[in-house]
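Below is one structure, written out as structure tokens; comments come after it.
In this view, the complex is presented without one of its protein chains, the others remaining in place.
After this line comes chain A, so read on.
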Amino acid sequence: MSDVVEKTLTALPSLLSLDSQPGSAKLSSTSKLGNLIRGITELTSKHEEEKLIQCELSSIKEQVSSPNTTMRQMKELMVRTIYCEMLGYEASFSYIHAIKLAQQGSVLEKRVGYLAVSLFLNESHELLLLLVNTVLKDLQSTNLIEVCMALTVVSQMFPKDMIPAILPLVEEKLNHPKEIIRRKAVLALYKFYLIAPNQVQHIHNKFRKALCDKDPGVMTASLHIYLQMIQENPEGYKDLTASFVTILKQVVGGKLPMDFNYHSVPAPWLQIQLLRILSLLGKNDQSTSVIMHEVLDESLRRAEMNHNITYAILYECVKCVYTIHPKSELLEKAAKCIGNFVLSPKINLKYLGLKALTYVVQQDPKLALQHQMTIIECLDHPDLIIKRETLELLFRITNAQNVTVIVEKMLEFLRISKDDHTTIDLVGKVAELAEKYSPDNEWFIETMNTVFSVGGDMMQPDIPNSFLKLLSEGFDSVEEDRKLRLFAVNSYISLLRGEPGKLPQRFLQVISWVLGEYSHLRADLEPALVLRLLAKLLDMKNCSSETKSWVLTAMTKLCEGGSGVSVAQQVSEAYGSSLDTVLRQRAQELQHLSQDSELRARVLPRGAGLEPVEVDSSLSFLDGFVSEALAAGAAPYKPPHQRQEELAGTKALSLEPYGLSLPISMSSCITDRQSPTLLSMSSGLSGDSTDLSHKGGSATLKLDGVKRVWGREGYLSQKEPVEEPAQVEVPSPLRSPSQQGEADSSHSQTPSLTPTPESDQEKQQLASSLFVGLGSQSSVCLMGKSEPTTQRFRRKAKGHSTASSTSEQVSNSVISPPSTVDNLLCNNLLDSNITSELAVSSPQLTSRLSQGLAATNGTCDTDTELPESDRKESKPAVIRDSYVVAADPAPHEDPDRPKDLDLSSHLPAELSELSHSEITHLCTNQNLELSVCHVQKEDSLLLIVFISNSSDSAVQQILVQVDSDELEVSCLGDSPVEEVRSHSVAVCQYSLTVKRPAVHIELVGMVSYQLPVGSPQSAAFSYKLPLTSFIRPLTVSTEEYGTMWLAFSHDTKQNLTLISDGQEPLTATLNVLKKRLQLHVVEIIGMEGIVACRLLQDQPCLMHCRVHAGTLAVWLRSPIPDLPDCLIYHCQRALQGH
């Protein structure tokens, strides 16, 4: 671009006197828009504004729909509509006209049309489909500005499904001579990559071309895509490290045109993008990190200028240095950098310094020590944001010694913070720290009380859950458990005596559970008193019905003794007629159990919390009920999260933070007497469901319980508290008081502390209490060398992992047996890609010698007699259907036997039309060769054994025996082969039926025969074929499927990977399974699919698939034991191999 053109540009507008020339802002204020805007500013009330805008909108509406309105007027109208929408008034009538304007207007009008479209609609809006054609047309326009506009709108929003329509055109633009077009095309592809990554998978090499583009702008644009791709798969792009380093070197060295400078800093955005990419590539990878050390050093050195943008680069540099494989020299420089940030008087830099420190302190806790005074100052900073960031930092350096001070600071902040999101986040952190480092019971309970009162009903539901779990599971010492529980009881009793009305519902629920379980620990406490306190809660106005049901359950546990029963009776009468069915149920329970103490002792045994309860996870005892209801026309049950998904499907991206995928109802989790985590789910192979339900019957039947379990993974999805930061410092070991004193004194000697007046004395004290445990000796353990021993509430190790969520547990227990099978089988498959193994039996040893003799006699192969061409043509029977090949055992590849046995021509005529597996060589003994294949007929599986005799003499008395543990083998044909003449082939057929399913089915056999001369010979062989050979589609209707499903008792569940190659993932995945395994897809309903197949002969297996959280949750049921497990293995393999 020459200067001449530049001048022309500035001169032109004045010549053309367009209304849109630069600096002509005030001119257009005489327009209608100007009038509107002025009109609005003169108004005094919101009401008047509304009236004016409504009036304006109706006039616009009239005009846009009038056929006489020209496009030029339309453009003006559209601008006014945009203004009205910005003020918050909806003008959806104009959307279609905006699209029309983009379609039909001249370039200037089109531009406004596109702008209006991009402001009015979002990518899921249905009207957007009408824009596709316009975009297509403009992409092909010869007018560059039109192309630019089309690319711009495409990068902002485009219907996902329509991407294929324009993709070739956008791709083409990557080769456009104008860099601006190339750049926009790259950004459009980036957008496509974000919303539909698989659509642009095939053009990854074009991204590389964009990366190498001669224009730095295009190259910069391509980095967006690379950053994204590298984030997803850093391993795949290690080879580009050197290129990125070179680019960064050039940028830092000022090799780019001046255009790219920003306040004389060369291309800062590009630099930062590259630094991010490098840190992803260098993470945990020494050899890659080494390549970038030099350029990082240079970046740190060059960025000296005192400007925000250089600090931004420095910050990114520091992060990179601390992310990649460490180099001490760089770390030192980076640490100095952080120091400059933290100590800066500029508040923005201080903020960033704290952020950097938080990031870095995981690796180098001593850095926090260096800046302790600054951190203390920041803790008292008037700006809450700085305070909040400081707490984040403290959270990372918390250990058993400073936990009380840090938690105190956090709670202090919580009391003044009004932001819900912050509260939720901090409350979670406090709970985590309290559980991890609590110094004593009293402190723990009190801290948790504050957490519950402050966190209220906003906090993550897993906090009360894990608290209750902790109480009920206990720790290593029984006495300690008792003390903790007793303390909790005492504390809650006094809370209830105070003003319970102020407590949040969640807290009340926790209180009632604890009192119900443990108030008996306090001997002097009358149960009736507790009952009365609890009953008072029921009368509170703001008490939710969920809380009430917790309270009632607690009361049920406590109602004993004369006065207790009378309170219970009163309450149960009051709620026995409640409209809320759950409450009514609880009241009924309360009434009955309070009267029958014997029954109560059985149903709610005291202290039984640690007994694992077996639960029939599939609730199969309800199957009959469900099938009746279904038959009566009831809608099939959908788990809540699925219903939500379906609802949310139409909604656009929600900005709600921390949205749990499903709401966890506390009551459904813990109202049982037993803690939910103790439920050990019975294995999926629940033979007799009624038995199991009796076992679980010690807990009362909960209606809400039914709902929760029914949804399989849908229920009980509790997460562990805030994810523990990876490699966060482990707590230092407990030190004896004397040691602690040492540590304290060592801190007061830290050089950064200068003698100060009294006000600073406090700060120093605070510092020493905050940064205790971060000194040199503890830094050793921070590096993870010593075991954390201070954790007070270490959970007992339990047979069934109690720590993680129960739902996970269920799936684990179900999955584990087949997965070990998988491993074994995988190993087998790897070890021997040969499916048939030659087992040499003892007579064979002797026969080897004679074979050698025969060879010297000059026998020739059977094969040589067939001319080459003949052999090729005589292969029509080998139908290499994809599924046959897939289902085949690995072909036998023996380098010693390169010649393909052309045995297929020997297949019986009636079978030659059918597909058969590859013919596998079984064994050779002297001149007799055995080969085998199997033929899949619709109703049976045939094993064909070829016996070829390559000797000059006939082989007689041949006897082939085939046997298998898993199969029933019956010989077909009139009579078994007895003799094979010289140089000919005989065929035996066997029909196979599965007796017992296994992942792979092995046949063993023995052939014995007699040569004209010599002793009888024999050879053993084995042959393996996959279960899938026996699987056939089962055609059933959905109704039939439903009744069959309920009838089958053997089941298994597993999550499989989804396949999405362009189509809808569920359909795509089921299609693969259908093709590979010959399954029958009965029906696909939304996100669920039902599939049926049978194992020869007529042993059905049903499969229920549901797309959930990116995986395919599969549930198989069959009347045959082991069949579901074996089939799921093959499903897995089929999807893996895809």
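Here, contacts are C-beta pairs under 8 Å (C-beta built on N, C-alpha and C of every residue); 3 or more make two chains touch, one makes a residue touch a chain; residues count from 1.
Following the convention adopted for this analysis, contacts and distances are computed from a predicted model.
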Quiz item: For the chain that is missing from this picture, which UniProt protein name fits: "Nuclear cap-binding protein subunit 2", "AP complex subunit sigma", "Spermatogenesis associated 17" or "Myotubularin phosphatase domain-containing protein"?
Solution: "AP complex subunit sigma"
Quiz item: Looking at A:R388, A:K409 or A:R1106, which residue reaches the missing chain?
Solution: A:R388
Self-check item: Chain not shown: contacting residue from A:N308, A:S1022, A:N1071 or A:Q1099
Solution: A:N308
Quiz prompt | Touch with the omitted chain, as defined above, among A:D419, A:D440, A:E628 or A:D939 | solution = A:D419
Practice problem: Against the chain that's been left off, what residues of chain A make contact? List them. | Solution: 1-2, 5-6, 8-9, 12-13, 16, 18, 20-23, 25-26, 28-29, 33-34, 37, 79, 82-83, 86-88, 90, 106-108, 111-112, 115, 118-119, 122-124, 142-145, 148, 152, 155-157, 178, 180, 183-184, 187, 190-191, 217, 220-221, 224, 259-260, 262, 267-269, 272, 308-309, 311-312, 315-316, 347-352, 355, 382-383, 385-386, 388, 419, 421-422, 651-658
